[in-house]
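Subset of chains shown; positions unchanged.
A, B and C label the chains in the order they appear, each numbered from 1.
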Amino acid sequence: MNPEAVDGAPVVLSARRVSKSFSGVQVLFSVDFELRQGEIHALMGENGAGKSTLVKILSGFEQPTSGEILLDGQPIKLPPNGGAEALGIVIIHQELNLAEHLTVTESLFLGREVTRFGVLDRKFMRAETRRVLDLLGSHVDENAPIASLSIAEKQMVEIAKAISRDARVVIMDEPTAVLSREETGILFRQVRKLRDKGTSFIFVSHKLDEVMELTDRVTVLRDGQWIKTSPTAILDGEAIAQLMVGRELSSLYPAKTEPDVDEAIALRVEAVSTGYVRDASFEVRKGEILGFSGLIGSGRTELMEAIVGLRPRLSGDVFVEGKAVPSGDLHAANRSGLAYMTKDRKAKGLLLNAGMAANLTLQSLERHSRLGYLDPGSEAAALARARRRFDIRVRDANIVAGRMSGGNQQKLLLAKVMETEPQIIIIDEPTRGIDVGTKQQIYHFISALARDGRSIIVVSSEMPEIIGLCTRVAVMREGQIVGMLEGDEISEHEIMRYAAGLKKKAAA
Amino acid sequence: MSVNEESSQNGIRRRSWRDVDLRAVAPFAALALLLIIGAMVNPNFIGVNNLANVATRSAFIAIIAVGATFVISAGDLDLSVGAMVAFIASLMILFMNSGAIADPALMLAAAVAFAVAAGAACGLANGLITTVGRIEPFIATLGTMGIYRGLTTWLSQGGAITLREPQLQEMYRPAYFGSILGMPVPIVVILAVTAVAAFVLYRTRYGRHVVAVGSNSDVARYSGIAVNRVRTIAFVIQGLCVAVAVLLYVPRLGSTSATTGILWELQAITAVVVGGTALKGGAGRVWGTICGAFILELVGNIMLLSNFVSEYLIGAIQGAIIIIAMLVQRSLVRKS
Amino acid sequence: QDKNVTIGVSIPAADHGWTAGVVFHAERVAKLLMERHPGLNVIVKTSPDPASQANAVQDLETQGIDALVILPTDPDPLVNAIKEVKGKGTFVALVDRAPSVNDNSVRDLYVAGNNPALGQTAGEYIKATTPDAEVVVIRGLPIPIDQQRQDGFDKGIEGSNVKVLDRQYGNWNRDDAFKVMQDYLTKYPKIDVVWCQDDDMAVGVLQAIDQAKRTDIQYVVAGAGSKEMIKKVMDGDKMIPVDVLYPPAMVGTALEMTAANFFGQVPVRGVYTIDATLITKDNAKDFYFPESPF
């Protein structure tokens, strides 16, 4: 749809002068927002700006402290806990929202099971699930328990769940943060198709290129305040970033500095195999940033987990500065200076009901204890340091991790791993859900670490990140390292050719 | 990203979650193992008579445990069931002794309805205290356990409450001692209750919701499920199962006392867990539960029939066997 | 007399038939005595296990008692608690269950139920009636009084051909006794006599025999003297020809004697043993209390 057509379209859902406070801490300040029929409306802002809070209010999961919500121009009090679905408003939450014990089909139909004479019509529901998953090009088995899926697969299930509901308004809070480009592409095709049929979308994302590509209008929030709403076409990435951050951004990526060729080898991985990963070998030098690229499910995470000892290795060796690291012993790996940051911050990264300090120091408590006695002062100092260093923004210093905004959780996780002061850091999806401004900070931070002589492995599905940051890139495919790119070879095109299996290097 | 590589992934990934199925089979493997051991211990063991005895007497725990499967799947726990058996049995016998209805058949029917209603009411009380009162189910049902048992002691003045009408007793006896098509009534009842429960848990919307609530109550709430109602109904189902167990219990001895059903709650929970349902909630295996109840009864039966265990050590060996049975299960699941 | 006396009575909780009888008789006699002696106050407290009974004794002491009548759940674990009370000069009457050291340092009065005799009387009856019987035994709980009964039984059948096929715990619980009996019936093709030393357990035993339709079992010997079993003896039930008396009313006897120590003329001291009388058809009606819960 072109902007003019949208311009004339009626407003479906809107927020008028909406404010929101959590136990006295205000996070939204009199925000106005309008969603028209058949438009894709981007909602942007820094981490903690209040995007998720606003969309939760627009879908009834939170009630505004003041202000009102209008549906088709009529003020309405949205029913809580997903009841707004009956009004045609569906949301995909930023945090995954599936029960681990249920199967894909069961999750998709949870709360609106189809029955015949009171008996579940399982055949119908399975078929319907399959149909929607196929529409999204997902190969997830409709009978698989949610617990057996990867995060990306879970996200696809969430998306399938939302778009299968024939909604008038679909709200997507960072749906693509864990998706590959390919999957994102399929998702966008479906979104456009539905938009053309008149469905309206709110699209929350930190990926500027996606916003530019997909959306009709953009609304920017900063610190809980409405800043601007305007057609996407008249803005460019720079401009949006500037609106969000409130200042001009310098270049996103720092200048690459290649390590000396004769720099010592910090990490050597020899022929590591696990159930899925076969014969992976590579080296990282001191001061090097090595990227790992590949399609979703190509085995990058499994390889990294095997290296640091989170998974047993079936064979192969890992050497840190020449010394072997035992298999399946994370603590030993940590002690030898090797650290790993998980991509699954909610299930594996943070204790959601603990505060920031407890999370921050969990992995490095020995640094904060004297004769086995924990020193709260030292922990508080570490927290103050980390908040400064990673710009962790919370309005309430005693908030539990689960209540922090997604991006700030990610920063806290990174800070937690860095607390162990590792020499070699493996970062799985470093900037998942992080706003541009902070992204830039994190990239510079990584680069500074490398210049300091540390070695960094960046596992990422975001191609620009890999290209902009790494001096060498390994590409994985179906459990094997199929290519190792250096210098000018590092380009989106080359990486894709390896990842898709069109090209293969004899030796990695 | 090119799409032509799709072919390599051809179709849908069906994989590691297969071993979930194996976990459902594991209790039956443990049961088979016990049967073999039993046959070796005593030739009488494998006789139809003995096995029917064991199955029949497992009825109380089995039926109660079926109810417990719902409560546990929904992420709760009910410690009051043993006391509830004593309480409902007392009420039922007192009702029959009251002679309110002259015709014995009518009286019996009324007493059955009364017991079922009492069971549902007790379950409802547990459910409401837990959900509306927002008290940990462990504590809430420990409290009602004290209440139900205390009331029973009070009703019976510490002694036994015995069914007085010989005519009623005669009429009611077959409900435990009779058989249908050659199968003892209690076994028929177990199978019927389990079949209904399996249907409800696996084939109805409510069953789905139970599992969802037990697996992640926030997700369930966000999906528009009335979490508290689902949990409360699970407690009511537990109460109904207890009532059914009472319906079989009363005709057996025709009497009840304040000691009736002591520690049955632990046995029921054990049956559920041995049957493969996790205490953390989110998955229920009704047939496994029945299998667990048989296993528990069988272990005791084998001990008694064997001649080489001192009566002092029976408890110890029973404990060891339960642990070993669970280890067998685990190793089965792991190997797959 | 305007004498003010408080007597504390500590007994097991009414958790099965016999103890229910104890509670009944304690209450009955307490009421009776308080009517007879206006200055007398009797406080009856029940406890489910030794540890809480030790607490109950302490709580009674807190209320200021002149005498303690105690029927211990399990005697040995309570000796120290009783001594504590006795050390303060309180009159102590111990009922039924004796600790391994049972002398004046522990109590002033001992009203003894005779556990070994309960076993012995049963054993002697079986020896006399069916000298070649094969017997299965259902025990109670693993505590000393159960052991004493077993020893008494063995003494009773000594020198005869009576053979004990098996002994298992039935926990003084009818449901457990039912199970154990079922398994005995499976295990032994021929059983002559069942000794289950407790009337509550006999209920389960009889049902199991009935269900198996076995005719080889000649009779069951239980014990305690519940109204149901005595009724059966009175009615000439073939399965329950006798019962061995172990009256819960003994707590009442002890209470009466204790009261007599304060309100009577002579001090009451020493040991008073209540026999384990064999109840037969002839004397049954003397022991039948239809209004008791037990």
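Assume a contact is a pair of C-beta atoms (placed from the backbone, for glycine too) under 8 Å apart; a residue touches a chain by one contact, two chains touch by 3 or more.
None of the values given here were measured: they were computed from a predicted structure.
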Overall stoichiometry - one representative per chain kind is placed in view: A x1, B x2, C x1
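Following the convention adopted for this analysis, only the chains that are shown with their structure count from here on.
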Chain whose mean Cα position lies farthest from subunit C: A
Centre-to-centre distance between subunit B and subunit A (centres being mean Cα positions), rounded to whole Å: 44
Inter-chain centre distance, subunit A versus subunit C - centres from mean C-alpha coordinates, in Å: 73
Subunit B and subunit C: spacing of chain centres that average the CA atoms, whole Å: 35
Junction residues of subunit A, two or more chains touched: none
Subunit B-touching residues of subunit C, taken from the complex the two chains share: 13-17, 19-21, 23-24, 139, 142, 167-169, 173-175, 178-180, 182-184, 186-187, 200, 203-204, 207, 211, 228, 292-294
List of subunit B residues in touch with subunit A within their complex: 1-6, 8-9, 11-17, 20, 203-205, 208-209, 211-212, 214-216, 218-225, 282-283
Residue ranges of subunit B in contact with subunit C within the complex: 42, 44-45, 47, 49-50, 53, 57, 153, 156-160, 162, 177, 252-253, 255, 257-260, 262, 300-301, 304-305, 311-312, 314
